[in-house]
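These notes are about the structure you will find just below.
Only one protein chain is missing from this complex, and each of the others stays in its spot.
Let's look at subunit A:
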């Protein structure tokens, strides 16, 4: 784990030094963690328990004061809703991969890409109904003018295990669907019994 942190840190240093010549990264570990991102619910409450389809998420992001980076290449910011580790366990279709093109951690876009500003950025986002139940965090990817990712920031810790929030999804069930299912099921059972008794009485009648 320590070794991994060392490796990531050295990558970031290399990126700093060559920031003027920086090109789009293909590995997540090449991105510099230069933004601070936070997500809250309405009225600055905890975003835990946000309801899909009903509640809004308030995301703010700004350039991190701790990161000494040259942000001249930063052009747009994409916000994404990403799965925390508890929601990735035993779910290989949400697996994190260092190769950005294969990474499946961040499944949903929060709003559309916005222009980059150093501070004062907020967005209110109505959580869509298609968002499933999971533990999430918000990540902001910074893109350069060519549309390649160059930096990021996220609301959870680096291991994506804490500072997560839960979104309550819609169940997808409706009373009308349940009733229809019950009616069709009843029809199928009753038609079986109906046929059986009909044939029994008609052969009995023939015998009589």
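A few remarks follow.
Following the convention adopted for this analysis, contacts are C-beta pairs under 8 Å (C-beta built on N, C-alpha and C of every residue); 3 or more make two chains touch, one makes a residue touch a chain; residues count from 1.
We take it that contacts and distances are computed from a predicted model.
This figure omits one chain of the complex; the name its UniProt record holds, of "Thioredoxin, mitochondrial", "Major facilitator superfamily (MFS) profile domain-containing protein", "WD repeat-containing protein 73" or "NADH-ubiquinone oxidoreductase chain 5", is "Major facilitator superfamily (MFS) profile domain-containing protein".
Remark: the residues of subunit A touching the chain excluded from display are 89-93, 129-130, 132-134, 169-174, 177-178, 180-182, 184-185, 187-189, 191-192, 195-196, 199-200, 203, 206-207.
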